[in-house]
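Structure in structure tokens, see below.
Apart from one protein chain that is not included, each protein chain of the complex appears where it belongs.
We call the chains A and B, going by the order they appear; numbering starts again at 1 in every chain.
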Amino acid sequence: MKKNLVKIISLVLVLTGVSACTPVKPWERGNLALPQMALDTDGQEAAFRQHTFYSKESASGGYGGHGGGCGCN
Amino acid sequence: MQGKLRLVNHAFHAMGSPCHIQFYALSRLQAQEAKQSVKQCLEKLEQRYSRYRKDSFISVINNGSGLGAASKIDAEMAALLAYADQCFQESEGLFDVTSGILRKLWSLDKTEIPSEEQINECRQLIGWNKVEWTQNSVYLPQQGMQLDFGGIVKEYAADSVAQLLKSKGITSGIIELGGDIKVIGPRPSGQGWPVAIRNPLEKDQQSLQLTITHGAVASSGDYERFQEIDGVRYSHILNPKTGMPTTGLRAVSILSEHCVVAGSIATLAMLKGSKGFNWLQENELDFFCCLDSGEIHQQISGY
Partner (left out) sequence: MSLINRLSIAALALPGIVAEDAHAGRVDETFNTDFQYAHYEESNNRMGVDVFNLTAVAPIGENFTASLDLVRDTMSGASPVMNVRDDQGQVQQFLSSASITDERDALTASLGYAFDEVDISLGGGVSNENDYFSGHVNAGVSWALNKKLTTLNLTGSVAFDEITATGRPEINGRKTSQKYLLGLTQIINKDSLIQSNMTFAYHGGFLSDPYKRVYIEDTGNQVNDARPGNKFQWAWLTRYVHHFKAANKAALHADYRLYVDDWGVDAHTVELSWYQPIADGWQIVPRFRYYTQDKADFYQATFNSSNLGAVHSSDYRLAGFGSLGAGIKLTKSFLMSGFVKEVKLQTAFDYNDRKASYQIGGDSSGSFDDFSFYMVTASINAKF
């Protein structure tokens, strides 16, 4: 499992590499502003989904969100 | 209390050209105020920079040429002179705001091309390097020298009007002043505004359809203002070094963030003549151009 972890970390680092970025021309900004391109398209639904998953699974985090606790089990 | 979001279409005449603005206003009152402020803004710019007005700021400066006293200038004029200087440097002297006097030789009522003597005589009064300017003053040392911001002001006006409307809370709209376009912001749905670049060869046909959410498009070319002498077409863009109208490119359209930059680059490309197309490519610009031969080239990111 640990060996796989190292491989995965390297892959994500490469994907996250900023070197491939090209500047966005002003008339091309429209695509990025489309609602379906937003990282947070539905805050309430995302909160409900994340809450459900961390109540039933061990993993949590990465998304931000406010950080309060609950006794959900 | 907010009212209906309405599309306002306003066609008018300013800066010697037909103009058109479209924008979304929240109320009739906001629409009226917007139209009024656009009118005042353009009026003010004409008042300052129109060479057709004898009492304009620029005419006063021009009338003082060679008389020994510098004219006081404000921040906007200083910035225009600095911008003109930058264009002069970038074009190796081809873009010269003192070259306007060549127009006398090529005015529309002339039926023959000017002689070499006439051109040389005129060129004595041209030369941006001769202009004495600082942040606070400008002086044209020879009588008859003239500053002409014709190649900058209309595009600058488009940017200024866009900025003015934005400051009044209008976030969606598009401005066109005689073919120079600046977008205030995308339509409320997020869609861009349709912009067509006219075909320089067939006046009534479109060559390219764009949809623009932000930015500006400015064009320069011989298809609108030109004259024919002995069956040869001469553009209205005059090369200060040769005194002749430019050849090589028939039309250029440039896309950029700001209209004033797009416009200067379009003019610069025309001035570069037959080297213009290569120059556009070397500088990685987003352009549409038509060569004298009729060949059309297009290099616009996303199209």
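Simple rule for what comes next: a residue touches a chain if its C-beta (ideal position, glycine included) is under 8 Å from a C-beta of that chain, and two chains touch if they have at least 3 such contacts.
Because the structure is a prediction, the values reported are computed rather than measured.
When the missing chain is restored to the complex, the residue among B:E43, B:E90 or B:E132 that touches it is B:E90.
Listed for subunit B, the residues touching the missing chain in the whole complex are 1-6, 75-76, 78-80, 82-83, 86-87, 90, 156-157, 159-160, 163-164, 188-189, 214-215, 256-258, 260-261, 264-265, 283-285, 301-302. With the whole complex as reference, residues 1, 5, 8-9, 12, 15-16, 18, 20-26, 28-29, 31-32, 34-37, 39, 41-45, 47-49, 52-53, 56-64, 66-73 of subunit A touch the missing chain.
Following the convention adopted for this analysis, only the chains that are shown with their structure count from here on.
The mean-CA centres of subunit A and subunit B are about 46 angstrom from one another, to the nearest whole unit. Residue ranges on subunit A touching subunit B, taken from their complex, read 25-30, 33-35. On the subunit B side of its complex with subunit A, the touching residues are 183, 186, 190-192, 210-216, 255-257, 286, 301-302.
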